[in-house]
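Heads up, the thing below is written out as structure tokens.
For this view, one protein chain was removed and the others were kept in their places.
Note that the chains are named A and B in the order they appear, and that numbering of residues resets to 1 at the start of each chain.
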Amino acid sequence: MRSDPTAPEPRAPLPPMPPAKLRTEKLSAWYGKKRVLEEISLNFAPNEVTAIIGPSGCGKSTLIRCMNRIHEVTPHARIEGRVFLDDQDVYRQEATSVRRRIGMVFQRANPFPTMSVFDNVAAGLKLNGVRDKARLDEQVVKSLRQAALWEEVKEGLYAPGVSLSGGQQQRLCIARALAVEPEVLLMDEPCSALDPIATAKIEDLLFDLKKQYTVVIVTHNMQQAARVADRTAFLYLGKLVEFNATRELFERPKEKLTESYITGRFG
Amino acid sequence: MVPRPSDTSAGSETPRDPGVIVSPRGRFSRLRDRRFWVRVADRLFTGATGAAALVILGIATLLVLLLVQSSYPSLTRFGFGFLYGTVWNPNQTVLSPLIFGALPAIYGTMVIAAIGMLFGVPLSLGIAIFLTELSPGWLRGGLSFVIELLAAIPSVVYGVWGLIVVVPLMATTVEPGLHATLGQLPGLSGVFAAPASGYNGFSYLTAGIILAIMVIPTISSVSREAFLVVPNDQREAALSLGATSWETTRLSVLPYARRGVLGAITLGLGRAIGETIAIVLVVGNSYAISGSLFSSGTTIAAFIATEFGEANGIERAALLELGLVLLAVSLLINVGARLLVRRGIGPVGGAE
Partner (left out) sequence: MRFDRDVRRKLFSHAMAIACLACVAIAILPLGDILYTSAVNGLKVLSFQFFTQNSPIPCDPRFQTGCSFGGIYNSIQGTLLLIVIAAGIALPVGILCGIYLSEFGANPLGNAARFFADVLAGVPSIVMGVVVFSLFLLLFQDGYITSDYVLSVLSASIALAFIMLPIVARTAEEALRLVPTTTREAALALGIPRYRVVLRIVLRSARSAVITGGLLAVARAAGETAPLIILNPGNLFPFAPALGLHQTTASLPISIYRWIVSPYPNWQADAWGATFVLVILMLGISVAARLALRERFGAALR
């Protein structure tokens, strides 16, 4: 692996895999007749960041979209296999309550267009019936702090959410997802549309977020995975090729395919 | 045809080789040059299309100039009084002077369009929301096809149906029923008052209801387009917070598409105020102003249609001035709608 000067110092070796917060079991997914995931079984440990890497079109996004049941919203989309959250099958629960427990941040920042910063963050709480102003204020401030956005927007809480910069909008979306107090946070290439400075801010944020949440991040940027993730899964053409502690995967890949990908022979 | 190297310079893409065309043998030899004729054909073709575009501008100009010119006698004679006068009297007698006031027609147009919008807008939005957001996939295609067919029914047919089916229903059931229920509420007794001539079903309300049905295809199809361009990640943002499908529509889809929807409503309004024959058949065509929705009235378009054939001289000029008023209002509405629709489709402003 080409060493990246900006990468933090190598961390202490990871403890063995703790009991999974979230896991998939032989998960397959289709768009129409096209199969995009093949029997993926993966465990996601609590209080860790797990990265999913792979060339574009390998099914990374589909995988996390299956986990919070957003995949099924797409017409003609279908899955087989199971996803467990705390050992309970999410496909046997209400989709809405699953999605509340598994928050998601998307590739493109997508704040609600007519809403202020405050209302964007409060949207999920209001859906869940929080009407108490004091409680709303408290939770919004807390979420904005967690998303490292509070200092930048505290003067303009009632400005439209879409008036923020791209990086701020993405952190606003993180705050919006955190406000409903999910247990898992799924991030679908959250930095792909951002500049390096905004990217660095979000990467820093991940170190704080994992203290409280189970984080899964999809990225096509290997340096990012190496920097932020405790464990990394490498997907290729809908199949799980390798899953290991991030350092192991990058320094001593077991599979030939992994090695050629991380050394940049294809991408 | 086989492309020859010389052909590549013939298109209007590369207008740079006049020197090649003038050959040493003299200026008339260009008539034998194929590239010259290709260029002439190209110019002619572009010119013809440009002329066609000018025809559009010409018609638009003609419209305004002709209406102003031909309503000029009335414009100068009645001035602004035309807009708020309530009497239309083309037959001068000793006791009644010749006078034309447009208010009853303007009032009727507004009331009927308002009723049409009141019923038509929620219905159309409900349809658009159902077809894009809530419908199961297997139902979507068929239903939207049927809704589009509403647009294929000519307005005279809506009028005939209104006259034969809706008017009697209004007279016997709906209007007395509304009078007995809503009409008893304080403040609404005037709106739902029984007309002096009894319930005959020819009324502002009937016309408004027919209009509501007629604007549905316009409003629902344009708002559907606005909903369809809402990016999926907007919907997913709401879904990922645990929103139900209705909540997703309310949180993401409607706000994102708001300009497009507003444009759709405005386009529908434009259609509503210009509607003629269906209104003529159900509105009763009386030139009067009444607060009761059960009274007969008329609209600008309907009044022009019923009076124009008999009108001459100054009355015709006055009717043309009514046409000018209608044109002005519909231009305002349509220009507004186009601007809204054009801006509403595409990303919402902000730092991107």
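The working rule: contacts are C-beta pairs under 8 Å (C-beta built on N, C-alpha and C of every residue); 3 or more make two chains touch, one makes a residue touch a chain.
If you're wondering where the values come from, they're calculated on a predicted model, not measured in any experiment.
Colleague: Of B:75, B:205 or B:304, which residue touches the hidden chain?
Modeller: B:304
Colleague: Please pick, from A:128, A:163, A:192 or A:221, the residue that touches the omitted chain in the full complex.
Modeller: Considering the complete complex, A:128 is the one touching the chain left out.
Colleague: Out of B:77, B:258 or B:338, point to the residue that touches the absent chain in the complete complex.
Modeller: Final answer for the missing-chain contact: B:338.
Colleague: Give me the chain A residues in contact with the hidden chain, please.
Modeller: 94, 96-97, 127-129
Colleague: Would you write out the residues of chain B that touch the absent chain, in ascending order?
Modeller: 1, 3-5, 7-8, 10-13, 38, 41-42, 44-46, 48-57, 59-60, 62-63, 66-67, 69-70, 122-127, 129-131, 134-135, 141, 143-161, 163-165, 213, 216, 220, 244-247, 249, 267, 270-271, 273-277, 280-281, 301, 304-305, 308-309, 319-320, 323, 326-327, 330-331, 333-335, 337-338
Methods note: only the chains that are shown with their structure count from here on.
Colleague: Taking each chain's centre as its mean C-alpha position, how far apart are chain A and chain B in Å?
Modeller: 47
Colleague: Taking the complex as given, what residues does chain B use to touch chain A?
Modeller: 137, 231-244, 247, 251-252, 255-256, 258, 348-352
Colleague: Chain B touches which residues of chain A in the complex?
Modeller: Residues of chain A touching chain B: 68, 70, 73-75, 96-97, 99-100, 102-104, 106-108, 110-115, 123-124, 127-128, 160, 162-166, 169, 173, 176-177, 180.
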